[in-house]
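Notes follow once the structure below has been shown.
All protein chains but one are shown at their positions in the complex.
Chains here go by letter, A and B, matching the order in which they are written, and residues are numbered from 1 within each.
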Amino acid sequence: MDVMRTGTLSTSGTYTPQRNWYALVGWLFLLVYLAYITSLFDLDFDRFISGLDNGSKFLGRMFPPNFTRYELLMEGLFESLQIGVIATFLGVLISLPMGFLAARNLMPPWVTWCARGVIVLCRSFHPVIVAILFVKAVGFGALAGVMALTVASVGFIAKLFAESIEEISLKQIEAVRATGASFPNVILIGVFPQVMGRFTGFISYQLDSNLRNSTMVGLVGAGGIGGTLFAAFQRFDYDFVSAILISIIAVILAGEGVNNIMRRIYR
Amino acid sequence: MTEPSKYQGSEIQSVTDHSLDIRNLTKEYTRGVPVLQSVSVSIEANGITAIIGPSGTGKSTLIRCINRLIDPTEGDILFRGKNLAKLYGRELRFARRHIGMVFQEYNLVERLSVMENVLSGRLGYVSAWRAWMRKFSAGDIERAFSILEQVGMADFANQRADALSGGQRQRVSIARALMQSPALLLADEPTSSLDPRTSVEILELMTNQAKNLEIPVMINIHDVSLAQRFADRVLGMANGKIVFDGSPSELNEEHLKTIYGGQGWMS
Partner (left out) sequence: MIIPGSSLEERQWTRFTPLERIFRYAFYVVICSAIVVSLRTIEVIPEFLFDAPAQMVDMLDRMWPPDASYYPETIHDALVETIHIATVGTILAVVLAIPIGVMVAENVTPYKPLNWLARFLLVSSRSINSLVWALLFVAVFGPGPLAGSLAIAFRSIGFVGKLFGEALEEANHSTIEALQATGASKFSIMYMGYWPQVLPTFWSILLFRWDINIRESAVLGLVGAGGIGVALSTALELFYWDRVCMVLISMLVVVAAVELVVTQIRKRII
């Protein structure tokens, strides 16, 4: 949409820029909406000020971060890493056949409909909600976390995998078939090179996503550092909370670094 | 007006004999609408055969039926002691190993290197494991290099196929076909995506290589002058039937009108 509309050039050579009515209406609407929200959310100045006051006290208690209980911290982080790694691994394992089954250029419609249905279901809910359901079903601990994140991974990887299979060029496959190659060879040389590049990209993105989410599913009891964080919160150990947050950021940064290396190695 | 064929197929079919005998080949994509109508022709064990005719007349279908990229509805294709039309599974693959094919759009595996594309000509002979690990025998690799030299692409061995020009890709495609040590070379409009000068170079390359190896070549081509220049024998197709069969010098305007229809075609 072209926000900068041109104006009109009169015969005397002066240029009158046109008023952009859409933008004006848009801004008005925004202001009205914000006013409505202020009343809806019961916001008022006093509350905001006391909130800021609270906030500064809060920040004061968070710093300096307290790393004395680092063993607990490391345990929690380690469990989160375990959950993230295993969930990605299982997710990839399941997504490979799922992706094939959902590819409309390889499979008959009834198969792809079923596979796609399952994939959409996996993607429908926020990982935390899935985690809660698994916690209620299989109990507290890492198992629920792994299952929840595996479901989330399948919803993402299988979908993208199916899409990349649907985009492959059949001509390349035709030529490989014409040399008399066996079915596995046709897949290895005709299909794989076409999808592998994108596939490693999806896996590394999902690993990163799982690592982030694994820090969080603990909040609802599915294992990992999230549980430690929640407990610290409830005990008002805010300096420990900030220590945990800093470690989480560090782990995620490290994960991104590993990601970049992997991308460079696998071209 | 059909010229009587001078090349009656010999009845002796053996593995060392590279002649091709097509009998009553019919292909119907939809029932009652045959694209190939009971085509019968015998190709000698040596020599360049060009197939000309308008688009949609079954030229491509005929070529693709030979190596069974398309399955004929009826008919027999006798080659090297076997009926290609009736082969399935492993037997078909084994037969395909001896038939090399060059495609209009090169059909190389774009993300793989030139060397890998040439080596894929041997995929009919290697196991899935060796294909995946790219473990080809030293003899294969040496042969690949010498073939690349013959097609003039030795310097490009490690380039990715999608980094090459059209003419270069077609050379690699020819190298792949030659790598199969084929007993028959098929080409489906190999020059239609190339400029005039490159087209001539490619056709020269293909025909010289085939003459050295003493194998027959069947080329689909829509450029009649190129066909006349390089072929020993010309087959003209119209409406799924062969309506001309003779040497290039015998091809006159009357014949072209029968094949392509319409007045004043060459003027």
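Here is the rule we use: a contact is a pair of C-beta atoms (placed from the backbone, for glycine too) under 8 Å apart; a residue touches a chain by one contact, two chains touch by 3 or more.
Bear in mind the structure is a predicted one, so any value in this text is a computation, not a measurement.
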Would you mind listing the shown chains in contact with the chain that isn't displayed?
A, B
Full-complex contact with the absent chain, from A:P17, A:G51, A:P97 or A:G117
A:G51
The one of A:I86, A:A102 or A:V195 in touch with the missing chain is A:I86
One chain isn't shown here. Among A:L72, A:L106 or A:V128, which residue touches it?
A:V128
Touching the hidden chain, out of A:V146, A:I165, A:I189 or A:A243, is A:V146
Residue positions on subunit B contacting the omitted chain are 113, 115-116, 134, 138-139, 141-142, 144-145, 157-158
Spell out, residue by residue, where the missing chain touches subunit A.
1, 3-4, 30, 33-34, 37, 40-43, 47, 51, 54-55, 58, 78-79, 81-83, 85-86, 89, 124-126, 128-129, 132-133, 136-139, 141-143, 146-147, 212-213, 215-216, 219-220, 223, 229-230, 233, 245, 248-249, 252-253, 261-262, 265-266
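In this section, only the chains that are shown with their structure count from here on.
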Quick check: how many Å separate the C-alpha centres of subunit A and subunit B?
50
Complex contacts: residues of subunit A adjacent to subunit B
169, 171-172, 174-182, 184-186, 188-190, 193-194, 196-197
Interface with subunit A, subunit B side, in the complex: residues 67, 69, 93-101, 103, 105, 107-112, 116, 120-124, 126, 128, 131-132, 173, 176, 180
